[in-house]
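A single protein chain has been omitted from the complex, and every remaining protein chain is retained in its original position.
Right, chain A next:
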Amino acid sequence: MRNVGKWLAYSTLGLVIALTLLGCAGGAINWNQEPPYSLVLAWGEKGSGPGQFNDPTGIAVTETEVFVSDARNGRIQVFDHQGRFKRAFGTAGDGPGELGRPMNLTIHDEKLYVPEYMNDRIQVFSLAGEPLEIIGGPGDGPGQFNAPGGVAVADNGDLLVTDFYNQRVQHLRRDGSFVRQWGTTGKTGKGAGEFTYPTDVALAGDGTLYVADGYGNRVQVFDTGGDFLHKWGGPFALGIYGPFKGWFTTATSIAIGPEGNVFVADFYNDRIQKFTAEGDYLTAFGSEPDNPGHTGMAVAIESDGTVWSVNFADNRVEKWQPD
């Protein structure tokens, strides 16, 4: 009987140690967490009129305006920071100026970069909505795309693009010519530098590249030379999904804050998670869906640290500020 008690005590101790290690490895246990953000403004509903959305899938923000990918309506809508509609451009289609499911947006040097999931291209617009350039086309060759989901632009104009169904991230010159890629074309992988349906990319001020490895349920980080630095998301970033702090269940968007913090849209967990540049969990916030589906689709950060997100299930734009 005494042996059974000793066995139980050791088992319990072992379980606690295992759970603690798992928690630390997954990011759920750490000591520098922040309070969550509060929702300060929201607008939108389902529809096709001004201020209405049919699948908002991407967002970008300037000092004065908010740009939203209104995917099924085939357009970009632009609002001021109070949510007042200013203009819209694009219509569903595959010609110049038309859009085939615009996804995660990026603004660089007064231009809007729009990855088009259905048209397999990046289309560049002026912020006023004038179509300027089309980069790439369908395929799995260098500089081609199969459902691009996100794009980042380096200071020299080079593009980093997540190529969702090609399971890779491409580095292209501003004219679309191929430089290199991370990941093996068409093959998913869980190792460092391999991807499982990557969705979005972001560049930090120092040129460090952050990749939202969508169904890999993790973030992967590369230095300016393209070498793998580190990864996070669940235990040992092996692709295990879950609802805990620092875990993901499909990472659909990524953005860098003014202090170098990393914000990740964690779609099926209906939240935005905030991390340090090294991947330490800081906080999380989001909206429970009012409609079938999930909310944490895309995220953008204003220069003052205000967080903007799109709530996919409820067709809304949301603005968040720290408590």
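Simple rule for what comes next: contacts are C-beta pairs under 8 Å (C-beta built on N, C-alpha and C of every residue); 3 or more make two chains touch, one makes a residue touch a chain; residues count from 1.
Following the convention adopted for this analysis, contacts and distances are computed from a predicted model.
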Problem - Among "Probable glycine dehydrogenase (decarboxylating) subunit 1", "Ethanolamine ammonia-lyase small subunit", "Sugar ABC transporter permease" or "Heavy-metal-associated domain-containing protein", UniProt-listed name of the chain not shown - result: "Heavy-metal-associated domain-containing protein"
Completion exercise
By the document's definition of touch, the residue of A:Thr250, A:Gln273, A:Ser287 or A:Asn311 touching the omitted chain is A:Thr250
Completion exercise
Given A:Ala147, A:Leu160, A:Ala237 or A:Val317, the correct residue touching the omitted chain is A:Ala147
Completion exercise
Checked against the full complex, the residue among A:Tyr165, A:Phe178, A:Phe228 or A:Phe244 that touches the missing chain is A:Tyr165
Handout entry: Selected from A:Gln123, A:Asn166 or A:Thr199 as touching the chain missing from the view
Key = A:Thr199
Practice task
Pick out the residues on chain A that sit against the missing chain.
Solution key: 55, 57, 71, 101, 117-118, 147, 149, 164-165, 197, 199, 214-215, 250, 252, 267-268, 292-294, 297, 312-313
